[in-house]
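With one protein chain withheld, the remaining protein chains of the complex are depicted in position.
Coming up: chain A.
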Amino acid sequence: MPTFVYMTSCDGCGHCVDICPSDIMHIDPVTRRAVNIEPNFCWECYSCVKACPQNAIDARGYADFAPMGHSVRVLREEDKGTISWRLKFRDGREKHFESPIRTTAWGSIKCASEYEIPSNEAINSQELAHEPDYLKTDQGLPSVTVDHFIKYELAPASAAKKKSKKVSAQAAE
């Protein structure tokens, strides 16, 4: 469902413009409020809806396949760490859902550079950061050797002439 913006709620703050992955929420130069400039490139991802401090954005199912009269509203509360949804069917039935969104404080992730500087030995090994500890096994990083791999042989004719052909627009003319 592409999004639309309620005239009386939007204050033109631009949060939706900033977040939309499709770059389709823009501030209208005349009304100074947000508008979806390209509804047919809207994924209904709700990123803008969740980001709007005024709850000014709503969505309506795509006109080419969704009957009218429904609504799917969302409230994302970072401080509470939850997201809640209210679904209203065309016939008025409602459903409510709530889920956690994060178990740690926002901004609490330790930066990759705050860990001890890796040794040369580690740099030259196959291990990635925090391995093998973070695999949480006692086995270390699994590995195989090259002789575990065997080539699938094509039919001799096909394999011998290493079939190379040009596929191009020019050739097709």
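Basically, a residue touches a chain if its C-beta (ideal position, glycine included) is under 8 Å from a C-beta of that chain, and two chains touch if they have at least 3 such contacts; residues count from 1.
The working rule: contacts and distances are computed from a predicted model.
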item: Name of the absent chain as recorded in UniProt (options "Predicted adenylylsulfate reductase alpha subunit", "Xanthine dehydrogenase family protein molybdopterin-binding subunit", "NADH-quinone oxidoreductase subunit N" or "DNA repair protein RecO"); value: "Predicted adenylylsulfate reductase alpha subunit"
item: On chain A, residues whose C-beta touches the chain left out of the figure; value: 1-2, 18-24, 26, 37-47, 59, 61-72, 74, 76, 83, 85, 87-91, 93, 95, 97, 99-109, 111-113, 115, 117-118, 123, 126, 128-132, 134-137, 139, 141-155, 158, 162-173
